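A short worksheet on the structure shown next.
With one protein chain withheld, the remaining protein chains of the complex are depicted in position.
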Amino acid sequence: MKKFSLRRLICAALAGTLLAASLAGCSGQGTGSTGKTVVIGAATDLKTLDPGHAYEVYANMITYATYDMLFRIEGSDIENPKPSLTTDAWSLDDSRTVYTFPLREGVKFASGNELTSADVVWSIKRVMNLKSNTAAHVAGIKSVEAPDAKTVKITLKEPDASFLTKLASNAFCVLDSKLMKENGGTDAEDAASTDKGQAYLDKQSAGSGPFKLTSWVKGSELVLEKNPNYWGTSTNVEKIILKEIPDSNTQIQMLDKGEIDIALTLNADNIAQLKGKNNVEIKTASTAVCTFLLMNNDSKIGGPMANADVQQAVRLAIDYQGLKTMCGEGATLPWSIVPQGFVGAKNRPDNYQNVEKAKELMKKAGYEKGFEITLTAANFDTEGMKWGDIGQKIQNDLKQIGITVKLETPEFSNILDQYRNGEIPFLLMHWSPDYYDINNQLAFLPGDTVGERAKWSAEGHDDLIELGNKIIGEADKEKRTQYSQELQDKMAENSPYAFLLQHPKTFAVSKTLNNVAYNDLSKIQLAEISIAE
Amino acid sequence: MGFIKRILKQKNFMFKLGIVICLFWAVVAILAPLIAPQDPVAQDLSRRFMPPSGQNWFGTDSLGRDVFSRVLYGSRISITAGLITVAVSFAIGILYGAVAGYVGGVVDDIMMRISEMIQAFPPLILAMVIAAAMGPSIVNSVFAMAIIWWPNYARLTRSIVISVKGNDYVTASKLMGASRLRILFKEILPNSIGPLVVMSTLDLGNAILMFSGLSFLGLGVQPPTPEWGAMVSDGVSTFQNWWISTFPGLAIFTVAMGANFIGDGLRDYLDPKLRNQL
Partner (left out) sequence: MWRYILRRLGMMILLLFGVSLIVFMISHLVPSDPVATNLSQSAQSDPEVVAAYKQKWGLDKPLYEQYFIYLGNLVKGDLGTSIRTGNPVMQDLLQYFPATVELSIFAMIVAVVLGILFGVISAVFRNKPADQALRAISVSGVSIPSFWFALLTLYVFSSVLGWFPGGGRLDPRAFSGTGGTGFYILDGLLSGNFAMVGDALAHLILPALVLGFFTMGLITRQTRSNLLETMSMDYIRTARAKGMSERRVVTGHALNNALIPVITVAGMGFCNLLGGMVFVEKIFAWPGIGQYAYLSATTLDFPAICGVSMLIAFTYVVINLVIDILYGIIDPRVRYQ
């Protein structure tokens, strides 16, 4: 070991580094254009691609490409789901609880198996028995039957005006039941513990959509390839790659360099980097996600926040215009629980802020000298807008009416339990609907899910609850609009919530792509994208 | 005072520079309210993302706050947190190490295994978990850092204690009937303080780096408190507005560098083998 020469070792290492660097230098552009491929960069939260378990924000983006449902959202038109696996001949009986869906002819799964009513029934029953994240969508179903091979009959417990919207979501994806049974899937009563289909569906899809899933490395890369057996017309895209890129600046860099075609999860502030680039188009779409303040209505928990006058003073003290500026182009101000895009949605006037009136209310409530309160705003963001930033704005605004806000920004997972149990006095939260209908928003009513979290009990609020019940089943759109607006007007200035923002979705797309449609349910309509020739 | 004079007389330029930098930041921290041109938390949404100018030397951030004033105030948080972390680890470590080294035997063995266990733990990950679990706050992140930091001091103290235990003067005081504790505190520890001081000076830089790192990840201070790491992370989402991240980052960098310069200088000074090299 005497001749152990570190010198030689160093020389070799140095040479190696130089070689590596030069190799890297000459490789330069790796434009190995592999057919018609679209690459999307995004920070997604995908945990599973099993339609029976998935609820994550970007789940429908994938399931919309790989599966068919009875109804489907087309393009950006989230309000009017269109028949997809069923035909225009579908019907609803007079009790408004029995739906009959004749199935489209000649639909095959990617596996080559024919799609029949048995597959539809099996898929829905599986979801009902899985008791998983999709449970809310199927909760209203009494029975689902297949009178013949090409007809499906679904009976509801009560009329539900939002049922078609629910049908258009991943809970109702139709799975290849033959394939699934071979791979551990089951629709039995005890499916919650016996179904082993999830592991299979996380590796490949079992649907009839325009694409099929060919590989998925969670948290890294997901690949979709064209389904050769697809029944409908498809575009010229052969392959779609979804690349997990957590940092939005990196997405911008990669889009600019042509490494990706769509940078999907950006925020209003960093998108400015792309302004003026002529190979990229910046797009803004609307979402149904709203941020709101929750003021606990139980004075044992909320303290002064439980006072109705204080609650209104808080609403009046906030500089909504400033919030809108921070949130960026496309941001809107919801009047109450109903976001734009839902029936009867109303907006808050931009100049709603009225500090003088807020001060009067504080005085009336006996808090002329103000008080101190902790606002919990988790270390989280809504469409790229940090809750900490919103919290700092609120802190700043409430100072004007004497409320000293102390901010706390714990991890999101740490507060969920307290949130669910209604233990937080003053909280910033967001609400992202499970399905795109006003019925989903009724969780905010007193005594309902979110109402309970604000300790806002049903007692003494019969009028609101009655209105809610009318909305749930009302088929007539005009009447439903009227009820919706009435509800918003009642709740806007008399509830333990202050609705802040309805957040826009900002993303950027390479100009080589055509027809990139976005809606808040399926996000980018992957199957509709085409590449410019 | 002779000690300090001798140190300052050294030819080591870096060391002096380190002292100047640290004194500078200490003065800034103390005088922040007097020298900051603006309220560090005052928002002005009409002046968001202003680049550096005569009015805002370091520009403004996403809420229109003056980055310069925030950087000045930030020194208070970062430096205090670093100092407390080091002080707490120092105190725990020195006691733990002295006991282990002085008692020896099985006790020493067990105590050292425990400290090794903590050292083998990836420091940042442990700190992240503790901070995430307990909820972010200055106290919690200082606590998280102290937990992973003390074993370094414990090990160093222990080795010094063991090496001086057999020295003549210790034996002499033992013969004179001094109690164990008395020997430990009066004879052994004072003689081992030098290397520990060097270590803690070098560590101060690291502690400030890690504290700002935790804040960068959202696990440190609560907004709107101006803290350098959190301020760097404010700028991450608006890359093109480079000034938001650049200046607070530069501040962390200089403070850590100052501490390292001083630590290096002290080490060289205390290491007799190197003293003539300087």
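Labels for the chains are A and B, by order of writing; each one numbers its residues from 1.
By our rule, a residue touches a chain if its C-beta (ideal position, glycine included) is under 8 Å from a C-beta of that chain, and two chains touch if they have at least 3 such contacts.
Values in this document were obtained by computation on a predicted structure and should not be read as measured data.
Of B:Ala42, B:Ala91, B:Val107 or B:Ile125, it is B:Ile125 that touches the chain left out of the display. Only one of A:Thr100, A:Ser234 or A:Asn249 touches the absent chain when the whole complex is considered: A:Asn249.
Where subunit B meets the chain that is not shown, the touching residues are 13-14, 113-114, 116-118, 120-126, 128-130, 132-134, 205-206, 209, 212-213, 216-219, 229, 232-233, 235-236, 239, 242, 245-246, 249, 252-253, 256-257, 259-261, 264, 273-274, 276-277. Where subunit A meets the chain that is not shown, the touching residues are 1, 4-7, 10, 13-14, 16-17, 20-21, 23-28, 30-34, 37, 39, 41, 47-48, 55, 131-136, 192-193, 198, 202, 215, 217-221, 223, 241, 243-247, 249-250, 252-254, 256-260, 273, 379, 411-414, 416-417, 420, 431-432, 434, 443, 449.
The working rule: only the chains that are shown with their structure count from here on.
Taking each chain's centre as the average of its CA atoms, subunit A and subunit B sit 43 Å apart. Residues 247-249, 252, 267, 269-270, 272-273, 319, 322, 325-326, 379, 384, 386, 388-389, 391-393, 395-396, 406-411, 414 of subunit A are the ones touching subunit B in the complex.
Those residues of subunit B that touch subunit A in the complex are listed here as 41, 43, 45, 48-49, 62-63, 132-133, 135-136, 218-219, 222-224, 236-241.
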